[in-house]
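Below is one structure, written out as structure tokens; comments come after it.
Removed from the display is one protein chain of the complex; every other protein chain stays in position.
By letter and in written order, the chains are A and B; residue numbering begins at 1 in each of them.
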Amino acid sequence: MQLLGWVTAAAFAPPKAALEQDLVSGTLQAALAEMAKAHSLPTPELPRTKLSELQAVYTSLFISNPAGLPCPPYAGMALDERLFGEGFDRLLELYRAAGLEISPDWRDLPDHIAAVGEAIALLETRPALARALALDYLYPWLKRYTPVLLEADPTGFYSTITVFLSQVLEVVKSETATPQLS
Amino acid sequence: MARLGMLIDLSACVGCAACAVACKMENQVPAGASRLWIREREVGTFPDLAVEFRPEQCNHCENPPCVPVCPTGASYQTEDGLVKVDSAKCIACGACVAACPYNARFINKNGYADKCTFCSHRLAKGQQPACVETCPTYARVFGDLDDPNSEIAKALKAAKRFDVLRPDQGTRPKVIYLNAPSKKGLTQEVSNS
Partner (left out) sequence: MKLPRRNFLKLSAAAVGAVSVGGAVTLTSRAKAAPAWYTKEVKQVFSICENCFWRCGIKASVVGNRVYKVDGYKENPKSRGMLCPRGQGAPAQTYDPDRLKKPLIRIEGSQRGDGRYREATWEEALDYIAKKMLDLKEQYGPESIAFFGHGTGDGWFVDFLPAAWGSPNAAKPSVSLCTAPREVAAQYTFGRAIGGHEPIDWPNTKYIVLIGHHIGEDTHNTQLQEFSEARKNGAKVVVVDPRFSTAAAKADRWLPIKPGTDTALLLAWIHVLISEKLYDQDYVEKYTVGMEQLVAHIRPYTPEWAEQQTEISAEVIRQVAREMARYRPKAVVPPTRHTVWYGNDTQRMRASYILNVLLGNYGREGGFYIAMPPYLEKYPTPPLPLEPAAGGCSGPAAADKEPEGYKPRADKGKFLAKSTAIQELIEPMISGQPYPIKGLFAYGINLFHAIPNVPRTKEALKKLELYVAIDVLPQEHVMWADVILPEATYLERYDDLVAVSHKTPFVQLRMPAHEPLFDCKPGWWIAKELGKRIGLEQFFPWQNIEEYLDTRLQSVGLDLETMKSMGTMVQNGKPWLTDWEKENRLPFGTLSGKIELYSEALAKAGFDPLPKYEAPQPVPEGFYRLLYGRSPVHTFARTQNNPVLMEMEPSNSVWLNAGEAARLGFKPGDYAYLINQDGVREGPVRVKITQRIRKDAVYITHGFGHKAKGMTLANGRGASDSYLQTRYTLDRISGGAGLRNNFVKLEKAPPPKLKSVTQLIKERRA
């Protein structure tokens, strides 16, 4: 779960020098490879994209778009179809219960996917909480917006990641599902 | 007990929808659904014209067809004349939605029948329904029809003309329209919201 959280946080925060570093050093690709191995999935290939290209695409997918914001990066949008809905409230409860606080430097909403990703990574010592976060808050967003990204992301960077993360979570989900009594 | 009702003066109403938007916000009515909506119809030929701006909502009928059809008792009537839904008991079967001749009800996606409640939560605090409070043309009056000293009873008494929707249905609606602009009364086509 920690790797999954880290990859989510790294990929869905606004692309800056830190992400460039992760790409150039191969850290992000390596993380994906390790996750793929752990869940018996094929390793996804991240397309090579310049930082400036990623920045432009990130803005148009997740911040502001003259053609309509295709993927508001908030867990609440997938759960409630709007911001500040009931899913949002439940997530805040979960953060509180887990002892997590939002840093005042984080100038965005607490249910931003990057923040959810970091929360998952931080809860290494509480796997049940991490799993709940991943399955109940991250996964619905991935499921809802992956088809949109496949169409709207010209670089393929973000869609590759969301497709892969969805696959990982589907494996996780099936592993923890209660076996049916025949 | 009171007999709560609402007057809407069609000679004042300009169809601005302040009431409908206030209702949406106050009651967090989900997208795609309405507890309150506006109809606009023109009558006559150039240049002898009239326009009817008509808000519609649940009429909190005295004889509500939506109550007896409810299989669980979720749909009920209070002593002071409000028709309400207990969401915990409702199974969202839709019978009441079909039974209402005014299309006033809808199924809330959280699994229960929903509609105008005359803002009972506001009445409990001594406030007016949100639609009444916000109306900038003073077109709405709410109160106890049985209290002769109430504003609503006096206004109804003084009215030259009043009408209700679909009087033929025997529902005895308590939303009453004053001063319909057409001599023939309310344009009778009911909303298809």
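Heads up, the rule we're going with is that a residue touches a chain if its C-beta (ideal position, glycine included) is under 8 Å from a C-beta of that chain, and two chains touch if they have at least 3 such contacts.
None of the values given here were measured: they were computed from a predicted structure.
The hidden chain, counted over the whole complex, makes contact with A, B.
Considering the full assembly, B:Ala17 is the residue among B:Ala2, B:Ala17 or B:Val164 that touches the omitted chain.
Residue A:Ala98 is the one among A:Ala98, A:Leu150 or A:Val163 that touches the chain not shown. Interface with the hidden chain, as seen from chain A, comprises residues 2-3, 6, 9-10, 13-14, 18, 21-22, 27, 30-31, 34, 52, 55-56, 58-60, 63-72, 74, 77, 81-84, 86, 90, 94-103, 105-110, 112, 114-115, 117-119, 121-122, 128-129, 131-132, 135-136, 148, 176-178. Summarising the interface, chain B meets the missing chain with residues 11-12, 14-18, 20-22, 24-28, 31-32, 34, 38, 42, 44-47, 49-51, 53, 87-88, 90, 108, 110-112, 121, 130, 133-139, 181.
Convention: only the chains that are shown with their structure count from here on.
With each centre defined as the average position of its C-alpha atoms, the distance from chain A to chain B rounds to 46 Å.
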